[in-house]
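Missing here: one protein chain of the complex. Every other protein chain is in place.
The block that comes next holds chain A.
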Amino acid sequence: MKRLMWLVPVVVAAWLLPYGLGGYAIHVVDVAIIFAILAVGLGLTMGVAGQINLAQVAFFGVGAYTVAILTTQAGLGFWTASVLALLAAVVFGVLVGIPALRMQSHYLGIVTLGLALAFTNWVTNAHIAGRAEGISDIPVPPMFGIDLSSGYLFYYVELIVFAVALAFALLVTRSPLGRRLRAMRDDDLAAGSLGAEIPLLRMTAFVLSGLYGGLAGILYAGLIRFVAPESFNIANMFLLLAMVIIGGRSSILGCVVGAVALALVREALLDASGFAQLGYGLVVVLVVVFAPKGLAGLPEQIRSLLRGRGSGSRAQLGPFQPYDTAPRATEEDVLQIRDVTMRFKGLVALDDVSLTVPAGQIRGIVGPNGSGKTTLFNVVSGFYSPSQGSVLLRGREVTGLAPYRLAQRRVARTFQNLRLFEDLSVRENLLLGLDRTRTWWIWRYPSVPWKVLGYERALRRRVEDLIGRFGLAEVADAEPRSLPYGIQRRIELARAMAMSPTLLLLDEPAAGLNGEEVRQLAEIVRSIRDSGVTVIIIEHNMGLVMSLCDQVTVLSNGKVIADGRPAEVAVHPDVVAAYLGDSMSAPTEATAEAAAEEAAR
C-alpha cells in the first residue's frame, strides 16, 4: 500500500483542479482528458503491441456518432446508447484489425488509414449521420439529478472514467498480456515459438484500441453534444500520433503526458494555428530523430549520456544447478517424422526425410551447410508447413500446426541466430517462457483483475528458481543486447526450458561459445535429458556431438544419408564423402542454402 502513497496528492490535486479554473479553461481540460484516453488506447496498440493503427480517430468517431444517432434518432437514453456505442466501436476495431492478420508495419498503416478515410467519407455523406453538418442536440447525459451540462461536473465524470481506463491500461502493460504484446512487437516469430497466439493477440490489440476509442467518443458526445465529420479527420489522427510520439509510445503514462500537454498547447496557440501546425510537425520530426522514446524515454537517455561509455564490471554467469533426475520414461517415440519433403519454388530443401526420436534421447543432427537441418527444425516447430509428409508428436499428428500450437504441446526451441526480445529484460524473457496461460485467459482482466495480479506475483516467484538454476542472477535485470554472446545463449536455453518442454530443439547451441562454455553446455543438456526431456540438437562442433548424443542423424542435400550411434556414423563412407566431399558438389550446396534462406524470408 505504501507504494501507492504518491497517488494521494495527485488525486487531491485532480479533485481540486476545477476550483481554480474558469468556465472555458475547464472545457479545455475536459477535451484534454478525452484526448488522453484516446492516446492511451493508441499507446496500447501501437506502442505496446506494435500494430500500426492509423484508424484510432475513426474508432473515436464510431463511439461518438453511435451515441449521437441512437439518442437523437432512435430515442434511446444516453447511457443505453453509450453501451451500444462501446460495443460498436469494439466491433469496428475488430473489423479494421482483420488485415493485421495478413500484414504488418507500413502495409497495415496504409490499410487502416484507408479505412479511416472510408469512415469519414461515410459520415460526411450519410443522411443518418447528418452529412457534413453533423448531428447537434445530443441530450445531456442524466446522472441522478446532477446537471452534466456543466463542464465542471462533467469533469468529475471524465476523471473517474479516465482513472479506471488508465488503471486498466497499466494493469495490462504490467502483467502477462502486456508482456506478450511487447514480445509480439519485438519478434512475432520468437513470441509464437513461446506459445503466444499471435492472431488472437493482434485482435486483442485492436479490441483494446476500439474500447478506448469508443470510450473517448462517448465522453466527447456527452461533453460537446455535437458531432461533425471534421472532428474525426486525418489531421486529428496526426495530432493524436504526435501526442503519443512526443510522450513516448511504449509508456502509457508518457502517452497521457503527451496528450495533455499537446492539447493544452494547441489551445494556447489557437490564434496562430498555421504556425502551430508547423510547430507540431517540426517537434515531431525532432523528437523522432533525437529522442525516439519521447518524453518518457528522456530521463533514461540523459542518464546514459551522463554515465558515458565506461560501464562497470563484466557480467558473470553463475554455475548451473542440475535438474532432479526423473525415472527413465517409457519407450515411446516422442517425435516421428515421416517422409517429409519441403520445397521452395522448385528447390528441394528436404527430400523424403524420415526419422524417429525415442523418449529421453539426445539426438544429434549434423550435416554440411545447406543440408536442410534448420529447415527440418522449422518444419517440426511449425514455422514451415511441409510440402509432403507428416510430423507426429507422441503418436499425434501435428503436421503444419502453427508454432504457438506446438509450443502449447510442449515443443520448445532455440534459434541459430538467437532471438531474444531485445527490449525486454532477461527476467521478462524468461517470464514469457514460464507463462503458459492461453489468450482466452484474459477474460480475467476486466472481471477479476486481482487474480491477474496474484498470478503475476506467483510467476515472478517461480522465475527466481529458474534464474538461480541457470546462474543468471547477476544479469536478470539487464537487457539481452548488453550481454556477452555466451550469456545470451544461456538465456535462450533457459527461456526454452521455462516452457517445461517434453521436446527441446537446440539449433547450434555451441556456436560462438568458448571451450569452457561448451563443456558447461554439455553438462546442462545432459541434466535436461536426465530430467525426462527429449533433446534434438543441430551442431557443427563434432567433439560435442560425439560425446553428447545418443544417436546421430546425418543430412546431406536434404536427404538422410546415415543414422546410428555416433561412432558408427563418423566412419560411414557417405558421411565422410559429404563432409570432405568431392569438390564438384560443394558450391551447389552453398547456393542451395542461400536460395532456401531467400525463399524462407
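Worth a mention:
The rule is short, and it goes like this: a contact is a pair of C-beta atoms (placed from the backbone, for glycine too) under 8 Å apart; a residue touches a chain by one contact, two chains touch by 3 or more; residues count from 1.
Just so it is clear, contacts and distances are computed from a predicted model.
Look at the chain that isn't drawn here: its UniProt entry, checked against "Carbon-phosphorus lyase", "Branched-chain amino acid ABC transporter permease", "NADH-quinone oxidoreductase subunit J" or "CcoQ/FixQ family Cbb3-type cytochrome c oxidase assembly chaperone", names it "Branched-chain amino acid ABC transporter permease".
Across the entire complex, the residue among A:G22, A:G77 or A:P292 in touch with the chain not shown is A:P292. When the whole complex is considered, the residue among A:L241, A:A296 or A:L420 that touches the unshown chain is A:L241.
Within the set A:V94, A:I110, A:M143 or A:L298, the residue that contacts the chain not displayed is A:I110.
Here the missing chain is touched by one residue of A:L7, A:V140, A:V164 or A:L282, and it is A:L282.
On the side of chain A, the interface with the absent chain consists of residues 46, 50, 52, 98-99, 102-107, 109-111, 113-115, 117-118, 121-122, 124-125, 188-189, 234-235, 238, 241-242, 245, 249, 274-275, 277-278, 280-285, 288-289, 292, 383, 598-601, using the contact rule stated above.
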